[in-house]
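Could you have a look at this structure, given as structure tokens, before my questions?
Note that this complex is displayed minus one protein chain, with the remaining chains in position.
Entry: chain A
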């Protein structure tokens, strides 16, 4: 199989400085390569150029070209597991993909079965996509790539909404595809844990958007820095802690499926609490229940008052959810307008103009005032969203996967800001995250959501 050759490539999106400048790179066939670098550095762009999605779907190729052998089928896994299926069920989508390749009907049956078996998702075959978790959807996406007999597997931050267990299963399968079927696999990822024995090459993008291939030594150093400091001890709530949210005989269910039963559970004030748990277990649902967007049975109290007794508008000034989809929380058009809007509605003056400027620089969002928020990269949108919510400064902040799409440096800067704000204003933060690297430094308490129960854990 031929390697992928990128030759003096310059690519830009409309009216922005080039995203990739004079990039020359050869990615070997039959290996697993990782593209790493800060959010917005052009990793996804490069991947989509290889897949031939760009410049068809945007941007301009100013110079150079990408050489991928034309007889090689390319499979692509998108970051957002929700937006990659045309049809309603896994089987229908598999059949649709194979019909596109003009595979004969009896061959379709065989390939569908084979792909489902390889990914261990036979029980999911006839389920609706809307009932699957992020990890399950990505397994289906992989099955489609396999059924299509792809030679090149391009995965664009595929694990952003996937729990660690599913992530490991997916990575193991990718290793099998490389080792036994000699597939070429290229992944962009921020979290490099678990890649040690898998990865053949790492290409690192720096903030100036230059790319270099890491030497073996550098690769090991980089990967080693992500080794899970497994089981870091975390404190348990003490007697002096002041309870802020209390769940009393709370039951959450989606349809007939029970998600959570909490007989008696407290979350504590002025603390940073992390909630972890498998995909689809109901963490986000718990958050939506806490902000009264999801019907529940039982009682939730805030400082001793039943939250149903508080007027919604007033309630949401005390407790606010930072939604998983950053774009949903934007209201205006440009970065400057979004910041101005938050200043207009802020509850405290903690975030002064000077402090906001400082935060923008810290988050690498300075000089972007006139940028349309929707044109920012996923990671930049996330950082801006978190900042706009911090400026408002409600007493309790719920953050649903705030680290999705963020590089390591950004994660620490976001936590730095959150931590300072919480300390200075005695705020409470409750966070859901799959991505755990470096989190032990910042969180006070760790709650594990497992088998329909919430429990404080002594380790992270």
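Methods note: contacts are C-beta pairs under 8 Å (C-beta built on N, C-alpha and C of every residue); 3 or more make two chains touch, one makes a residue touch a chain; residues count from 1.
As a working rule, contacts and distances are computed from a predicted model.
Asks: The hidden chain: which UniProt name fits, "ABC transporter", "Error-prone repair protein UmuD", "Stage V sporulation protein AE" or "Transport permease protein"?
Replies: So the chain that does not appear here would be "ABC transporter", according to UniProt.
Asks: Which of A:323, A:351 or A:449 touches the chain that is not shown?
Replies: Touches the omitted chain: A:323.
Asks: Tell me which of A:90, A:389, A:403 or A:454 is the one touching the absent chain.
Replies: The missing chain is touched by A:389.
Asks: Decide which residue listed in A:211, A:275, A:291 or A:411 touches the omitted chain of the complex.
Replies: A:291
Asks: Of A:53, A:175 or A:269, which residue touches the hidden chain?
Replies: Selected residue, touching the omitted chain: A:53.
Asks: From the listed residues A:68, A:103, A:171 or A:365, report the one that touches the chain absent from this view.
Replies: A:103
Asks: Considering the whole complex rather than only what is displayed, give the residues of chain A touching the chain that is not shown.
Replies: 48, 51, 53, 56-57, 73-76, 78, 80, 82-88, 92-93, 95-105, 108, 129-130, 144, 148, 291, 293, 312-313, 316-317, 320-321, 323, 325, 327-331, 341-342, 344-345, 374, 388-389, 392, 394
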